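Missing here: one protein chain of the complex. Every other protein chain is in place.
For chain A:
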Amino acid sequence: MIRAAFIALTALLLLVAPARAQELTRAFGPEAATGLLRLRSTTDISVLGPVIEAFLARRPGLRIAYEQWGSNALYGLQSADCAAGRAGADLVISSAVHQMVDLVNEGCARPYRSALTAALPDALIWRDELWGVTREPAVMVYNRDLVAAAQVPHSRFDLLDLLRPTESPFRGRVATYDIERSGLGFLFAFADSMEATTFGGLMESFGRSGAIATCCSAEIIDGVAEGRYLVAYNVLGSYALVRARHDTRLGVIAPRDYTLVLSRAAMIPAAAGQPRAAAQFVDFLLSPQGRAALEAAGLVVRLEGEDGAALELGGAVETLQRPIALTPALLIALDAHKRALFGARWRDAFPAPPPKAP
């Protein structure tokens, strides 16, 4: 019976992916450009757009066709391209780094080495084929108007304490990603489960207090701003901080016990038609100018706290950062049984997925 449930869940997870098509496309650069770089990414066009403009300003004669994809759809597409040996994208950047590790593990990437890639820390480079180009913490977002300063949770333990009383005002008003619909949500939850035993308690607490699992960063942050949710857990810090710059209702916290740090992974597909231009873009993203552009876009978040007006830091910087390393160990997040077991555990905590209109 459980086996049947596994199969159903696995099928669901797999079905969700290819069903979606690309979300948005946009072209950057002059139309008369001689070279065309096809970039597929899970990042919103509006977020990465300025970075691409900055690159093109230094590299005239190149045009970039940007395709924005959902992570599962992108994974499915790249796997299919790789299996068929089809020259699809020239560069792929995805936040679902476990899927990127799998693509590299399947031999779908092309190696590239430069002084800039070689300078990356070991956790952010694998086989010279996959590079972590951004730095985005997983944060908690709260509503400044509705959560008293004394109640603001600075760590997962604080959150557990808030949810414990049976009459807690936070019951039913804590939100997090629905891992079945958000690849990123799954990755964060999975990394949490690997990282600490706190996660088990948190899941149980979420289940008892009727926490909400929903989709997508924007929706969650909107919900917190509007007061539907008081606290959102494991929200991608880059989006949250960009929103919090203009919305004073939002408070952003890097948890004090530990903060997961995601680096979106970039790879050049083996069959890429423009590997040189793709490599130049990777080098640009890793160069000081590229870092500055990414930082302006909110994709590189300083945890050192110099401009920490928006981000509230809980503890010592060195101990709280837990980068999600680009290693084959991430493949475990794609294991069919592991996903099914993890999904079943998740479903115990969030038994009734809120019905959502397609």
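Everything below uses one rule, namely that a residue touches a chain if its C-beta (ideal position, glycine included) is under 8 Å from a C-beta of that chain, and two chains touch if they have at least 3 such contacts; residues count from 1.
The rule is simple: contacts and distances are computed from a predicted model.
K.L.:
Which of "histidine kinase", "Fe-S cluster assembly protein SufD", "STAS domain-containing protein" or "2-oxoacid:acceptor oxidoreductase subunit alpha" is the UniProt protein name of the chain not shown?
P.N.:
"histidine kinase"
K.L.:
Among A:E23, A:D145, A:E226 or A:D335, which one touches the chain that has been omitted from the display?
P.N.:
If we include the chain that is not displayed, A:D335 is the one touching it.
K.L.:
Out of A:R127, A:R171 or A:R249, which touches the unshown chain?
P.N.:
Of all options in A:R127, A:R171 or A:R249, contact with the hidden chain holds for A:R127.
K.L.:
I'm checking contacts with the chain that's been left out. Which of A:G107, A:P121, A:G200 or A:G227 qualifies?
P.N.:
Only one of A:G107, A:P121, A:G200 or A:G227 touches the chain omitted from view, namely A:G107.
K.L.:
For chain A, which residues reach the chain that was dropped from this view?
P.N.:
Touch set of chain A with respect to the missing chain: 1-3, 6, 104-107, 122, 126-127, 194, 327-329, 331-332, 335-338, 341.
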